[in-house]
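Below is a structure I'd like to ask you about.
Of the protein chains in this complex, all but one are displayed in their positions.
After this line comes chain A, so read on.
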Amino acid sequence: MPDSPLDVIACRQEQSRQLQSLFGSPIQMTAPCVFVYGHSATGKTLVLRSLLQKLTHIFVNCVECYSARLLFQRVLNELSGHVPSAANDFTSYSRCDNTNDFVRILKHLMQQKRLAGTLYLVLQKAERLRDMEANLLPALLRLQHLTGENVCVILESEIVWNKFWCGTGFQDPIIIHFPEYSKDELLEIMLSSSALDGEYSSELKESYCNLVISVFHTACRNLRELQHMAQLNFPKYVEPIVTGEVQEDDVRKLWRNVEPHLKRALQTVYLHEISSSQWERMQAEKSEEKAPPSALSSRVSMELPYYSKFLLIAAYLASYNPSKSDRRFFSKNAGRINKRTVMNVDKKSERTSSQMLGPKSFGLDRLMAIFYSIVEEKVAPSAYIFSQMTSLVNLGLMTRISVSDSLESPKFKCLVSLDMIRAVAKNVSFDVVRYLYDFVG
């Protein structure tokens, strides 16, 4: 069917055709259940929406309707055209607490409305259905059988079907896969739907989109992210053209100009650490002062009181060093290293390195001992120090793990990363790596 609206959707013709042939004409029976899956931003919803435009359909997002009851009420409200509003006290079409009521009311509604064609019930983010009542998913899959009406349930998910199996199993749906777009398809879609402003030739836009894809493609194939990135960095790309430094067709110069920006965007904007407007502001500031801010800085900088920093470092050392090694690092006659320890260091494999396995717990006594040995001046063990401990726990930098057993001294664990502890240690000019068992070895 060349005149159908399907061919408008770029690069999804095959899937559209498959689905359309499954749906058939409205009066015909449709397969009881269809499972549509694929990575995010591969056009699943777009295709379904455009196919179902003229058919009776209900879209329900399972994140929004997180319980069976909400889901049922949503479907019934939509089908009956009932809108909860102030006039009806925001009540739903009818009370519906369980699957039994739902099937009964649905059947009743469909008969009452004399629907001519199939009713399509599209459940987006269907993987959430697994967390709801155990009977819900099997019941939805058999909805056609249970109601005896022409209902087709379409499940939409990013997760493969065999992760849905449970219990004694159920009727398998027809499974349609939406593959990820290839590089060429990405380019085609980005060009056709791009919101790149300004009067520039299509060749320029094409070479720009190609650039964005080539930089980001290895890390990310998500169309939506790529489009966002392209849009955000476009002004930077055309800046030399605007100022008149470079001709529009000088692709190489433009590339050299924009490449560092895109690379930096990959490290910050792509992670959504800063908002797009922040990024734009940063770009503007940067072009004035020419001093690139370290990408890491925002992630690891944190202002703490002076002793808290040492406490945190001590906690980190206690978490990542075996307690056996404390003598070696912190006792007076540390110069003498036992031969056997050296042998052990060689033998330690990746599997046992605590940098790999994560922090271990330590007692309060050990923490305080390490703390006193790394702090240079004398500190009295006052309540002041202990209250700083508590605030470190409250900040989520440390965690208390022992149970509320008052007989034992409390146990803690350090929750910060190596990068962060390095930054903190640098701040108080303490060489933390020299004290770490895994690095000294």
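Operating definition for what follows: a contact is a pair of C-beta atoms (placed from the backbone, for glycine too) under 8 Å apart; a residue touches a chain by one contact, two chains touch by 3 or more; residues count from 1.
The working rule: contacts and distances are computed from a predicted model.
Note on the omitted subunit: UniProt lists it as "Origin recognition complex subunit 4", one of the names in "N-terminal acetyltransferase A, auxiliary subunit", "Origin recognition complex subunit 4", "DNA primase" or "ESCRT-II complex subunit VPS25". The chain omitted from view is touched by exactly one of A:78, A:158 or A:250, namely A:158.
Of the candidate positions A:117, A:138 or A:410, contact with the unshown chain belongs to A:138. Note on the undisplayed chain: of the listed residues A:116, A:271, A:284 or A:433, the one touching it is A:271. Within the full complex, the residue among A:64, A:131 or A:172 touching the omitted chain is A:172. What chain A contributes to its contact with the hidden chain is residues 18, 21-22, 24-25, 27-32, 37-39, 42, 98-100, 103-104, 133, 135, 138-139, 142, 144-146, 158-163, 168-172, 174-177, 179-180, 182-183, 217-221, 266-267, 270-271, 273, 295, 299, 350-351, 355-359, 399, 401, 413, 415, 417, 419.
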